[in-house]
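In this view, the complex is presented without one of its protein chains, the others remaining in place.
Entry: chain A
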């Protein structure tokens, strides 16, 4: 659009104001995480982290709960991720490479299940897990997490698998590869980026999950990082809240997520509104 320049400049200024508004909470989290308890409890807020210290981080990393929760989160995420990728990958192959009876019901189920809010099911999932005696166990929460991430991952992988032409595989089979060999040599390497991207999404969903964890994991010994952060920011609520430490803890939880997220976000937008954006 060939519009007048001043309008463009006014727009840019508005954009900067909005950028400050949106980034401010993230900035404030990091800013506060470097301030001492004395600085932070002043009535007048301190707007820059310079001259601060990393004492808050040391305190958080020294908290035994943090290390335990980190371990729990890593274990649960690793289990859920591995199972989810294998299951979703096989399922994606089935729905994108084959036409078979029941395919449509499977596709509808996969899409519909993605839409169901945790609130619509969590009572039933809680009863199922408690009936199996798996409350406060890694197994219990992993079962629910795998079921939670498989549909979206499968849907995303479906797109990647469909993107690799089946002709390539057939050509390799004519040249003497077995079906499996052709798949491993031709299709699988081409799918690697898709598997990584889908894996990162599944990781983010499980790593950040709070609602189901808060219901299925109620003991301190089995809390995941989001639960630990919740308890850490609330347990001190009876006395003086150590805001610096709470913000350092939030930063530690958020920063790895932000980095992973930035790597894959453009695919996320496409994945969710895919067909419609193509226009």
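The rule is short, and it goes like this: a residue touches a chain if its C-beta (ideal position, glycine included) is under 8 Å from a C-beta of that chain, and two chains touch if they have at least 3 such contacts; residues count from 1.
Here, contacts and distances are computed from a predicted model.
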item	value
Chain not present in the shown complex, as UniProt names it (candidates "Calcineurin-like phosphoesterase domain-containing protein", "ATP-binding cassette domain-containing protein", "Gluconate 2-dehydrogenase alpha chain" or "Sugar ABC transporter permease")	"Sugar ABC transporter permease"
Per the touch definition above, residue among A:67, A:90 or A:221 touching the missing chain	A:90
Touch with the omitted chain, as defined above, among A:60, A:144 or A:172	A:144
Chain not shown: contacting residue from A:121, A:168 or A:190	A:121
Residue numbers in chain A that touch the chain omitted from display	1-3, 7-9, 11-16, 18-20, 22-23, 25-26, 28-29, 32, 40-45, 83, 86-88, 90-91, 93-95, 97-103, 105-113, 115-128, 132, 143-144, 146-148, 150-151, 154-155, 158, 207-208, 210-211, 214-215, 226, 229-230, 233-234, 237, 243, 246-247, 249-251, 253-254, 257-258, 261-262, 265, 269-270, 272-277, 279
